[in-house]
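Here you go, one structure.
Of the protein chains in this complex, one is absent; all others appear in place.
A and B label the chains in the order they appear, each numbered from 1.
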Amino acid sequence: MESKKKDRAGETVHLEFESHSHNEQFARVVSAVFAARLDPTVEEIEDIKTAVSEAVTNAIIHGYEKEIGVVHLDLTIEDKSLTIVVRDEGAGIANVKQAMEPLYTSKPSKERSGMGFSFMEAFMDEVTVESELGKGTEVRMVKRIGSIFPL
Amino acid sequence: MESKKKDRAGETVHLEFESHSHNEQFARVVSAVFAARLDPTVEEIEDIKTAVSEAVTNAIIHGYEKEIGVVHLDLTIEDKSLTIVVRDEGAGIANVKQAMEPLYTSKPSKERSGMGFSFMEAFMDEVTVESELGKGTEVRMVKRIGSIFPL
Partner (left out) sequence: TGEIKRFLRDDGMIKISRSLKEMATKARAEKEKLGVSLGREPTLDELAGALQVEPTELAAAMESGAEVESLYKTIYH
């Protein structure tokens, strides 16, 4: 973990887990527990959990497909913001812009609506995606807590 | 994470966090959430939380003392057992046998009772400690779930 000699500004926890579908829920809960420190509302927690779900499910379903790989989840708190980075070392995305379009999915089916990235964008304040074919994908999301009712 | 090419028997999640005292609680809750997969009783969860709390507090207080370092927490489920490994790269322990004796503490004070290792041994089924001065300490604990009233 590079954060050993990090600046005093933020604090990061790092999580690694295998790309089994049941770990999607584990990642959701760990993110909620970490975010608890920012004293969010229940709605803000739900937003965070939905975004984590979508990003982790993508890593599991699209990143690793049939194989089992490691999903990395970094959670950082800095002032009143939570930054969530979900990373896989899987298939990668050829065209990120297209992948992020609402309703676009490379796996049309009942369960895949092509709305995953749209949900992340709707529920978080910032979403950026970096990907390289054959190398993997990194989704970085920021949520500012308490932006509606500043204390 | 070495577990990328692990045997199919168990499943591990790996967590890294900084040695701030508030992370003791984070580690405790995350361990409980992971352990919940084994369908434990409230009492078994309390045992696990107490043991994690003691091991992580030791890494923070004794391992890193005044500096901030990284604490590693590995949680593994295999059949009906949970293995918890807490590791620091801090001060290390000169005499592990003595350190594990009930009431032994190198920091006598109101808060340190010298009972940390005794609690881990009382609440978990196995506890082993490996340590090297100046290198760090690794505490490995196993809890078998459902051992009193097997289902």
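Keep this in mind: a contact is a pair of C-beta atoms (placed from the backbone, for glycine too) under 8 Å apart; a residue touches a chain by one contact, two chains touch by 3 or more.
Small disclaimer: the values here were computed from a predicted structure and weren't measured.
Here one chain is not drawn; of B:L15, B:A32 or B:V127, the residue touching it is B:A32. One of A:A35, A:I77, A:A91 or A:M141 touches the chain omitted from the figure, and that residue is A:A35. Within the complete assembly, residues 21-22, 25, 28-29, 32-33, 35-36, 39-43, 45, 49, 149 of chain A touch the chain that is not shown. If you put the missing chain back, the residues of chain B touching it would be 25-26, 29, 32-33, 36-37, 39-46, 149.
The definition used in the following text is that only the chains that are shown with their structure count from here on.
Rounded to a whole number, the gap between the C-alpha centres of chain A and chain B is 28 angstrom.
Interface of chain B with chain A (complex): residues 1, 3-4, 11-18, 20, 22-23, 26, 29-30, 33-34, 37, 69-70.
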